[in-house]
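Since the structure comes first, as structure tokens, the remarks are kept for the end.
Missing here: one protein chain of the complex. Every other protein chain is in place.
Letters A and B name the chains as they come in the text, with residue numbers starting at 1 for each one.
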Amino acid sequence: MSDNFSYLLMAWSDPQLLMLTALGTFAGIYIGAIPGLSVTMAVSILVSFTFAWDVNDALALIVGIFIGGVYGGSRSAILLNIPGGPSSVATSFDGYPLAQQGEAGRAIGLSTVMSVVGGLVGTIVLASAAPMIGDLALKFAPRDYFLVAAIGLLLVGSLAEGSLAKGIFAAALGAIIGLVGMDPVTAEGRFTLGQVELMGGIHYVVLMIGLFGVAEVFYQLHNLDAPVKRQVVDKIIPSFAMVLKFLPLSIRTSIIGVVVGVLPGVGGDIAALMAYDHAKRTVKNPSKPFGKGAYEGLVAPETANSAAVGGAYVPMLTLGMPGDAVTAVIIGALVIHGLNPGPMLMVENPHIFYFTVGNLLLANIFLLIFGLMGIKLFAKFVEMPKAVLIPLILVLCVVGTYSINSSMTEVYWMLGFGVLGYLLKIFGFQMGPIILGAILGPLMDTSYRQAMSSAGDHPGELLQGLVTSPLSLILTSAVVLILLGNTPLLKKLKSKFSPASARG
Amino acid sequence: MNKTDKMLVGERTFCALLLVFSLAIFYLAYQISGFSSANSPGAFPIGVALVMILSAVKIAFELIGKARPDCSGWIDAARQFRLQHFPRRTLIFGLLAVLYLAAIQWASFYISTFFFLVLAIVYLRGGRVLNAAGVAVLLLTVIYLMFTLAFSVYLP
Partner (left out) sequence: MLKSLLTGAALGLSALTMALPAHAEYPERSIQAVIPWGAGGATDNVMRSLTPYVEKELGGKFILNNRPGGTAVIGSTFVKTQRPDGYTVLLGAENPQLYKVLKLADFDYADFYPVSIIGQNVVVIAANADAPFNNMAELMAAAKANPDTLRMGSTGAGGLPSTVSAMINAVDELKVREVTFGGDGPGITALMGNHIDFMPLSLAAARELVRSGKLKALAVFATEETPELPGVEPITKSLPAIAEYLPWGPFWGAFVRKDTPDDVKQKLVDAYAKAVANPEFQGFLKNFGAQSLNLNGAEAEEFLKRWQSVTTWSMYKAKAIEISPDSVGIAKP
């Protein structure tokens, strides 16, 4: 027992590990902040780079990059409306309006603190309940993944401002874009128009950079002459009272983040979007309206995507199954260092588990420190004259997109999506649902096919499964409730019952 | 729905385009595997295409009851649309962007980015060429350090 405890503190006491974790977190923040540079890519490069290192040193650096990177995406989401990574898409919804109102510093400060809160919750859950939760994750059958994806897509209801039909259209459009490519089962092309290049699909980061970054560039051209909004740089660090005020919400959204992160194959991006939706549904009096700079709209996704990191480690450490793309690479790192990730890892090499927990805690502390440093500088960055900022952002988008797959074709697509996004914006469509569709559409399709195949293509058997398995039943009820909640039916019921309760 | 809402210029055309696009998507989805089975590669795409068509129809419906935009006929609508959303500045910047992207493969990333930045900044700001060149060099240096050295992303 004391042995395990010493492993927990290993990262804290060894100066080299301490330094590596700090370095990793610091680098991760800035890597994550650049759109197109993904955490997955950085970690893959590191795995090869640290090949000859001691495994603990390698892991310390990687953990830092992971934690820092997931948080870092929020910087460019807030400042430039370009999510640094998929898990920061929801951060831009309220983060960018805050920056436009001159509160970029506050937004970054709040998102930093909230990311740390989420990260700590994720780590605590990992430390205390890993094996149990790991087994729970196994219970998710393909139909349950389908239901989770459906719940995610129903978010469209709360993301679409104004016309619900436009939101649904946008989500459907995103789903089609996500479906472009090779069919996972039969390997035939879908929506590829005979082009071999499209068989690989359209990477959703390209879509994201185009819709958020390039479209915004064209949009900002209209505001060239607008006076530069002075950024407020005092009171960046949220007061303790503020943290307490948002604590109930942040705990709830952290739990959402952990649960979604635990599910193999589903990660921080979906967690953040679902948390945002939860916040929108449950917070009745936000500081400002959602979508116009509500602090709650920043708290929810940032806690969720950081908590998802801890969650993703659960299946990785307990079962050897990756919880998301980054943990898949980390598993590779363990294999290369001669360790065997799997259920026996906890038994034969328990020190890896405790070391990771201690490391995650440490990385979160560094996140707090480094995240709060230099905010003023970042906030001032946005005060640059627009004439310089706009071309700069376009170049950044180009580089970011190119760095995904070294493909100029994808850069051209990015430009195309930018123009498309610009047009859609003019006519009142939101970008959020499109990304939602692109991420969740393929997941829904794959799970649907798997569920049908498992049921031998008998729809009756599939429907039966939806209600007989307790887990599926819960998820199905959630879907039904959300669907009803979006329709006038529930509102009518509510208005019927409230006068009665007022009387009684 | 507020009946005194006004339609945006070009909105009707756009809605029509959405509908046509949805039908095209439905056709492509159908081509994947027809109506063969509920568990085919085309099943989900057809479902999504149907959702698209339905929502496009609803969007078109939402136009009913809105006041017409103040424009007279196609040409005037097109002109107003262009003026509102693609003014001279946007068009020129767009052109620069397209040329830039085309130039990257042809003239190497660093050169084309340099020229794009200088031209775009000077155009948008009107003057101060040296300052713009300085910014461009600074950015390119940062990009080189970060992307090429640190991440081995070899720009063309």
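In the analysis below, contacts are C-beta pairs under 8 Å (C-beta built on N, C-alpha and C of every residue); 3 or more make two chains touch, one makes a residue touch a chain.
This structure is a prediction, so every number in the text was calculated from the model and none was measured.
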## Note on the structure
Touching the hidden chain, out of A:V55, A:M182 or A:L372, is A:M182
### Task
Sort through A:P264, A:G358, A:G371 or A:G418 and give me the one touching the missing partner chain.
A:P264
### Summary
Out of A:V196, A:A226 or A:A241, the sole contact with the unshown chain comes from A:V196
### Task
Would you write out the residues of chain A that touch the absent chain, in ascending order?
40, 43-45, 47-48, 51-52, 137-142, 181-182, 184-187, 196, 199-201, 264-265, 315, 319-322, 325, 327-332, 335-336, 338, 340-345, 347, 405-406, 446, 449-450, 453-454, 456
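The rule we apply is simple: only the chains that are shown with their structure count from here on.
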### Query
Hey, how far is the Cα centre of chain A from the one of chain B, in Å?
24
### Task
Provide the residue numbers of chain B that touch chain A in the complex, in ascending order.
8, 11, 14, 18, 22, 25, 28-29, 32, 37-39, 41-45, 48-49, 51-52, 55-56, 58-59, 62, 85, 87, 89-90, 93-94, 97-98, 100-101, 104-105, 113, 116-117, 120-121, 124-125, 132, 135, 139, 143, 146-147, 151-156
### Complex contacts: residues of chain A adjacent to chain B
34, 37, 41-42, 45, 163, 165-166, 168-169, 172-173, 175-176, 179, 183, 185-186, 188, 190-191, 193, 218, 221-222, 224, 385-388, 390-392, 394-395, 398-399, 402-403, 406, 408, 411-412, 415, 419, 422-423, 426-427, 441, 444-445, 448-449, 452-453, 457, 459
